[in-house]
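All protein chains but one are shown in place.
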Amino acid sequence: MSIEVKNIHKRFGNFIALDNVSLNFPQGELTALLGPSGCGKTTLLRIIAGLEQADSGHVFLDGEDASGQHVRERQVGFVFQHYALFKHMSVFENIAFGLRVKRRDVRPSESEIKKKVMSLLELVQLDWLADRYPPQLSGGQRQRIALARALAVEPRVLLLDEPFGALDAKVRKELRRWLRRLHDELHVTSIFVTHDQEEALEVADQIVVMNKGRVEQIGSPDEVYNHPASSFVYGFLGNVNLFHGRVHEGVLDSGGIAFDAPDHAQAQDANGIGFVRPHDIEVERYTADAEGIVARLRRSHAIGPLAQLELVRADNAQLIEAVISTERYQHLGLTEGETLIVRPKRLRVFVNESASQSA
Amino acid sequence: MSIEVKNIHKRFGNFIALDNVSLNFPQGELTALLGPSGCGKTTLLRIIAGLEQADSGHVFLDGEDASGQHVRERQVGFVFQHYALFKHMSVFENIAFGLRVKRRDVRPSESEIKKKVMSLLELVQLDWLADRYPPQLSGGQRQRIALARALAVEPRVLLLDEPFGALDAKVRKELRRWLRRLHDELHVTSIFVTHDQEEALEVADQIVVMNKGRVEQIGSPDEVYNHPASSFVYGFLGNVNLFHGRVHEGVLDSGGIAFDAPDHAQAQDANGIGFVRPHDIEVERYTADAEGIVARLRRSHAIGPLAQLELVRADNAQLIEAVISTERYQHLGLTEGETLIVRPKRLRVFVNESASQSA
Amino acid sequence: ADVSLLNVSYDPTRELYQDVNKEFAKQWKAKTGDNLSVKQSHGGSGKQARSVIDGLSADVVTLALAYDIDEIAERGLLAKDWQKRLPHNSSPYTSTIVFLVRKGNPKGIKDWNDLAKPGVSVITPNPKTSGGARWNYLAAWGFALKQPGGSEAAAKDFVTKIFKNVPVLDSGARGSTTTFVERGIGDVLIAWENEAILAIKELGPDKFEVVAPPVSILAEPPVAVVDKVVDKKGTRKLAEAYLQYLYTDEGQEIAAQNYYRPISDKVAKKYAAQFPKVKLFTIDEAFGGWSQAQKAHFADGGSFDQIYQPGKK
Amino acid sequence: MASAITPSDIKSASPGRTSSRVLPGFNLSLGFTLLYLALIVLIPLSAVFLKTFTMTWDAFWTAATSDRVLASYRLTFGASLIAAALNVVFGGIVAWVLVRYRFPGKKVIDALVDLPFALPTAVAGIALTSLYSANGWIGRYLEPFGIKVAFTPLGVLVALTFIGLPFVVRTVQPVLEEAERELEEAAASLGANRLQVFAHVIFPTILPALMTGFALAFARATGEYGSVIFIAGNMPMVSEITPLFIITKLEQYDYTGATAIAVVMLIVSFILLLTINLLQAWARTRGRAEKV
């Protein structure tokens, strides 16, 4: 089922939590709502679910205006960050809950319920836990049960609010892959909220980046990572080095070094910032005639496929982070303290914060 | 100052929390205590600090037996996971506390205290927060204040119990780098507890890997990551693919494919597991004559410098994770669903779990 | 010098002893130069006696009935023959049991018989805890005995009927008065004569009136010095003087002013108008003395326990 | 009492650990605690039991189970039971209303709920009596319907309800406050209507607190004296409560009789306390398991 929200506004007191948000969530896709804390992700999700009322705007489920519908009637599956399992019910009863509270005329028989619950437990690979109580489960298990419970009523859409936020790093990574696989199997239209960009990038088909109650960008993981629409998105989606300077007719001058800024050919001596991701920085041994920024390697460590370099610019003592492959690192034979030449391979310039939208 | 623990035993009731642990923490280095939850890291740290009493064994601080010393006298700095800041004292008072409770004859004057505290606040870059109260600080700020407080009494060693455990991913990353820099500046012998291997690998000079109350390995990040002493360490320190099979005279046979296992030349048809890190897996287009494991690319995503591949073995449907550089990924032009040849570049075989120690 | 005396008394005597203390202290000061302060403790008679038994160091006890002082004597705090030590059975004043009814006497209550009629609501305290209540009980019982053809069985029957009409059983005389007067419960309150008159004076001269039955009991509240206490404190002289004072004309006047019937004929005559004419019988003649009465009626399993079982069908 | 909601087992409640004897003062504080406990509570209480040992079993049995005493047990425990039940219903509603709704005067009401804790019982007794007697502010409106409150067992009930009120409110309130709203939302998103949410989600959550509140209100009510004697009417076999009976016995110089009844009440208190603590232990194990 597709979901559409149109011109959603929401305030809490004087605080504007959502400011004219319009979005489309295509049928069968897994969309991540990504943004810093407090940007309104949860609020939007709750409005879609019907747990919260928008001040104005509409929610369409399958093209049909659902704004007046009670959460009960919307047939959405909602998964909470802290699981919200019923503690006094066994795992089985938790999953069966949605079926058992159905109106008598549409309620399945106990044996059907049993079959359904067991098949869901198998789906989430926890059929051996049916008789346990939530307190006896690990966080990862609880979250999977919460998901099974949401799926039991065959929701038309699945909404997940930071489903892995309460889990520790390792489990979190595992579970997000598991979620992706599950989604590939079921293909329920899903929206999940996160403020961890890695998670969004790894799992989602589509990413909605939000900031301060507004949508900053919407696109595939590749789009938002590699072609950020604003400096905010650039900064939020991964580590980044900033080169402050002045932009003049397509050139950014930062500390005496010139960077190409073809987007800003018409800029006239404006303030600008160049954004460079650490892995877009080229590093080589210092030679007097090499072009680039001179920097000292303060600290490096190479574990696994990538080597992290912490460099200090010779001219203004600014920190530059660079990531190169371990192979190249070993090949260069770098040692801490030595002087290197650093060159951005790819740089994106944004002129002024306010102008960033047009950039 | 150097720290040494010798033959430490500790039980809680029937549960053995530490089992004959002997370790050396060299002067001026930053050591990470790494291990899964419940393995005894905190317990060991608390015993070193004197907050807990070992059942047997000794703790030497600077070569001097400290087992009988009260925590008050050990001059250790301890940083708690949940900060343990004094809520009713301002940031300034928190940091000054250790100085103000000194015996009168060694207590610095108020003006000295003030100078000291302000310099510590500068050190942790929070001098503008002196008059705030802990509840008014963010998690990251609190942890830095906790550190400043511990440093105020010029401890001979610094002990940190999952100092960043309560922080969110982004802040955590920032703070661990900051800690590293701070340590480089101060060179106080430090031990910090974590169960996040990335953190340990990135920050520490030396890593102690613990499991179930015992020390599994001790070494530099490179050593423990690249030359794990046991299958446990291998698995714990990063993602890993397992190839189960039988080892016979230096060769592991897993699903009909032979892998070299030079460590086990004398093994006779033993159970064995090959461990391969995702980035130690080579991937290429399928050709009929290529040697290697045939696998289908189920899912891939390439954001940033590395591409993650999820492959399914054609023979036994096992999952293989591979990581290749984005360059190579793009160069290969892989698409999901296609069939590939996979080859471990580097593989380590452990025969039997129980034999893993000797391996 | 400052001297003090503790007089442990029962509920209705508060006002009486306030006056007595004031006058006696004046006299004592004049006589000896000592500043005397008499401390008072009031409560249900039984409870007060128990406190003394438990160690409340009363120099004198002025209780509702001899039985309570007997109990104290039983524990060795004073001589068993205490009642012979002062004139008139150690009772410096007497009283009787009368009825307090609402203005105009709407139920037309005149005599004990009227209390036993169905539909009349009677207020009296609990004889188990209140000395006054025991006098009430025995008065009714004695009245029935004295009727033509009166017998123990008839008396029991009669008192049973009265108690059927009792809706509230307070633990002390004062509680009952409050219930009747303040809460507006009941048609008639059986009370000490002095209580009844005082209640009218204090609470509503225009709301209540006293009805004296033709026959009632002669209540003799006794007083005694507690030997053990006064000997220890060295206050015997003072305590004895205090009780003696009650027998003096002044003392008798004060008693009469507080609506206790004085034993001095002279004073009695002076205040005759204030006390209705009632034919009085004594406890000795009707019941053979307090210990007998106590045993027969108020001990566990006694007549009261037998007749008063409202819970039982 | 708070114990209901506040696990005495630290492991479950505290972020830290408690094993460490590194903190000073254990022996001193425990020593003082035990000494003071023994002097003020244990030794005096044991006096009651020792006193009953001076009685024969028969004497004890007769004293503790005479008709009148039995009737007083019936009244005391019966009225306490009903009062506690009333408080469960209305205290539950009050707690709910205070936690969930916003209305004018809420803060004041919240504060005043504790009044029966703080108001001297004798004052409460006198005030209630004057209100509920036939000519009182409230009683006069009940009188025409033939409802008599003061000086009847109903009056006992009123007094016991008054003093028990805060117990239920104050045990349920924090539980409701901490109850995750999300659970209700989860149930609603699964299609449950409000009534089903209440029956299946909210009620089971507050049930332990309700039970604890009930037990506490009941325990307090059985022992109550000050507020009851004024309003009860104290008719033997009808409206005479057990604590009053103890006093009555005392006033008849029957110490052993009084102690016999006291022992019965003490044993009931013990059992009640035990029940409460078991309830708490039960709630606690549920709480602890949560941290798995």
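We just call them A, B, C and D in the order they show up, numbering each chain from 1.
The rule is simple: contacts are C-beta pairs under 8 Å (C-beta built on N, C-alpha and C of every residue); 3 or more make two chains touch, one makes a residue touch a chain.
We take it that contacts and distances are computed from a predicted model.
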Omitted chain, identified by the protein name its UniProt record gives, among "Phosphoribosylformylglycinamidine synthase subunit PurS", "Protocatechuate 4,5-dioxygenase subunit alpha", "C-deglycosylation enzyme beta subunit" or "Sulfate transport system permease protein CysW": "Sulfate transport system permease protein CysW"
Contact with the hidden chain (one of C:Lys22, C:Lys39 or C:Lys269): C:Lys39
Candidates D:Phe60, D:Tyr73, D:Phe151 or D:Phe167 - the one touching the absent chain: D:Phe167
Per the touch definition above, residue among B:Val71, B:Ala130, B:Ile218 or B:Val312 touching the missing chain: B:Val71
Which residue of D:Ala188, D:Leu210 or D:Met237 touches the chain not shown here: D:Ala188
Contact footprint on subunit D, counting only the chain that is left out: 1-8, 10, 13-26, 28-30, 32-34, 36-37, 40-45, 47-48, 51, 90, 93-94, 96-103, 107, 109-124, 126-128, 130-131, 137-138, 158, 161-167, 169-171, 173-174, 177, 181, 184-185, 188-189, 194, 197, 212-213, 216-217, 219-220, 222-226, 242-244, 246-247, 250, 255, 258-259, 262, 265-266, 269-270, 272-274, 276-277, 281
Where the unshown chain meets subunit C, residue by residue: 6, 11, 14, 39-43, 51, 53-57, 75, 172, 174-175, 177-178, 181-182, 199, 202-203
Residues in subunit B touching the chain absent from view: 49, 51, 71-72, 75-78, 80, 82, 84-89, 97-98, 101-102, 133, 135-139, 149-150, 152-153
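In this text, only the chains that are shown with their structure count from here on.
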Distance from the mean Cα position of subunit B to that of subunit A, given in whole angstrom: 26
Distance from subunit D to subunit C - Cα centre to Cα centre, in angstrom: 40
Distance from the mean Cα position of subunit D to that of subunit B, given in whole angstrom: 53
Junction residues of subunit A, two or more chains touched: none
Subunit D, residues touching no fewer than two other chains: none
Residue ranges of subunit D in contact with subunit A within the complex: 180, 182-183, 185-193, 196, 200-201, 204-205, 286, 288-292
Subunit A contact footprint on subunit B (complex, rising order): 168-169, 177, 180-181, 184, 195-196, 198, 201-202, 221-222, 225-226, 238, 277, 279, 299, 301-306, 308, 310, 323, 325
Residues of subunit B defined as touching subunit D within the complex: 12, 46, 50-53, 70-71, 82, 84
